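Left out: one protein chain. Kept in place: all the others.
By written order: A and B. Residues from 1 in each chain.
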Amino acid sequence: MKTNRFWSWLFLLLGVAYFVFPLIGTFEFSLKMRRGAYSFDAYRTVLTDPQFQATFGYSVTMALATIVMGVVLVVPTAYWVRLKLPSWRPVIEFITLLPLVIPAIVVVFGYIRLYNTSSWLPLTGSAMGTNILLMFGYTTLALPYMYRAVDTGLRAIDVGTLTEAAQSLGAGWITIMTRVILPNVLVAVLSGAFLTFAIVIGEFTMAALLNRPAFGPYLQLIGANRAYEPAALAVIAFGITWLCMGLIQLVSRFSKLPNAGR
Amino acid sequence: MAFLEIANLQKDFGAVRVVKDFNLAVEPGEFVSFLGPSGCGKTTVLRMVAGFEEPTDGTISIGGRDVTRLRPNQRNIGMVFQAYALFPNMTVAQNIAFGLRVARTPKADSDARVAEMLALIKLPDYGDRYPYQLSGGQQQRVALARALAPRPKLLLLDEPLSALDAKVRVSLREEIRQIQRNLGITTIFVTHDQEEALSMSDRIVVMYGGRAEQVGAPFDIYNKPSTRFVASFVGTLNILRGTVTDPARGVVDVDGNAIQTGGELSRFAKGAPISLALRPEAAALDNGPAPMARGKIMDVSFLGSVIRIRVNLGQNTISFDRFNSPGSPPPAPGEPCGIAFAAKDILVLDD
Partner (left out) sequence: MTQADTGAAGTARPARRRRLPLAWLGLAPFMLFALLFLILPTLQIVTGAFVDQTGGFTFKNVVNLFTPSILSAYWISIRISVASAFLGCLVGFLMAVGITIGGLPSWIRAPLLTFSGVSSNFAGVPLAFAFLATYGRLGLVTLILRDWFGVNIYALGFNILSFSGLTLTYLFFQIPLMILIVTPALDGLKREWREAALILGASGAQYWRMVALPILWPTLLGTFALLFANAFGAVATAYALTGSSLSIVPILLFAQIRGDVLQDPHLGYALAFGMIVVTGIANFVYIWFRTRSERWLK
């Protein structure tokens, strides 16, 4: 038992070292822009770069749009499957897992071929069209996580009874969705939303191949041309991911309080 | 020389002493139950016998060999767990053969033993099934076969019936007892269910707060509980509070009824409060002229073959059972009634 614990500590410390070194290394590197002294110059340069502001703003907008799209698409579908078509669950689940099987680069390759200017739906012909296409692409990327989160949330509530109760009080479908189902799975939706945000904000492949001015390609561009700024950007990106995960934890902890009372 | 000897056993978890000075000698072939509420230390004693917990103090010896510091896999004990604990990746036959396999028994012997065990638990054709294909009762029988296959000297049963349905529980408990008798294997059975303990055991150890409160045959435990805890935990019991009116003749006043107890009560002063206990099966309705006590029917529950009647005496209530008989309908609530019981059935509890 004692030796057991020794090995456990050893592997844990080795693992932690592996994870901590890059974080320390990156942070340390990001402070070295000024010769001979640590400074936050790299961060200042990055944050004041208009390109940074523009691309970051673009990606935040895209992330928010993707979240809305994901919620509108996933919540009613997951609800409907639970309520009316439980036999379709395996099919829907399989589809939502497809994005884990098909690499993003393949999907976006398909977009470029399918929706080019000479096709029946020339989405890539205009900037707005391409933005929409990119948002759809991001929605597919987020699909596995969003669907799982919402479906788990729906499992916890009795969808059928809630719906019948609302119907007996005269509520229509829109009211049921927005006033009954959505508030009850809000925590799950928020978890999915934060995860979506974390995925979209630094996404590179789709944005780069569709030629949109997103944060991911900007990162890559800076990485190819600068020395210290990429490290600062990596620290910022890691901070955003932490923030999203922290918010998920926070939200799910909040949800446990009222649940415990039930 | 007893087969299993437990002497001065203690166990502390941190600052809490969960087993206190536990002593027990089990004879070869005996079936002993540890009975008690959850947290009474019965499972901890069992786990120390198995070797999963190390005693803080005291010794355990099996067949004259001190095993206190031996690891579980060196003790040659069979054990059945509450949650079956069959290995899900193995078939029934592989599960039963596990102990033989790690002991490097030749395959032919092992196969024969598995077949023998399958016959013993009456599942001869189930060798190729996986545990998830069996019902709970079947799984637990396989677990028993697995424990018995390596011919252990001692069998430990840790609440093996609690996870099962009521019906399966009763049939399996008879089956376990029968197998145990046929093999003559010394067995310790842990349970919180007094009916199981009373019906299966040669002897019962009633445990409370880490201590053995009473050790004895089921008949004695039930009829002559030596402590208040044993009296209240084993069987249901009517507790009557009254005052001593005549210590020399042993008469107690309970809600205006003069109750004659079985002996003199000279250790009580006249007028001292006293608690009496009465088994439900010792009382009966008595509508004759001179019942032991008078009261009013509070409620009547019809339970099928049995009718449970509760009678209010004033401050105290007595509940007792009567067999159903189609000829005489149960009394109605509110009716006045008399109750009869024998003086010798009244237990005086020391507070």
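Note that in this section a residue touches a chain if its C-beta (ideal position, glycine included) is under 8 Å from a C-beta of that chain, and two chains touch if they have at least 3 such contacts.
These numbers come from a predicted model, not from an experiment.
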Options A:A54, A:V68 or A:I105, residue touching the unrepresented chain: A:I105
Touch with the omitted chain, as defined above, among B:P88, B:P124 or B:G262: B:P88
For chain A, the residues touching the chain missing from this view: 1, 4-5, 7-9, 11-12, 14-15, 18-19, 21-26, 28-30, 73-74, 76-77, 80-81, 84-85, 88, 92, 95, 97-114, 136-137, 139-140, 143, 195, 198-199, 202-205, 208-209, 216, 219-220, 223-224, 230-231, 233-234, 237-238, 241-242, 244-246, 248-249
Interface residues of chain B (partner: the chain not displayed): 50-52, 71-73, 75-79, 81, 83, 85, 87-89, 98-99, 101-103, 130, 132, 143, 146-147, 150
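Quick note on the criterion: only the chains that are shown with their structure count from here on.
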Distance between chain centroids, defined by C-alpha means - chain A, chain B (Å): 57
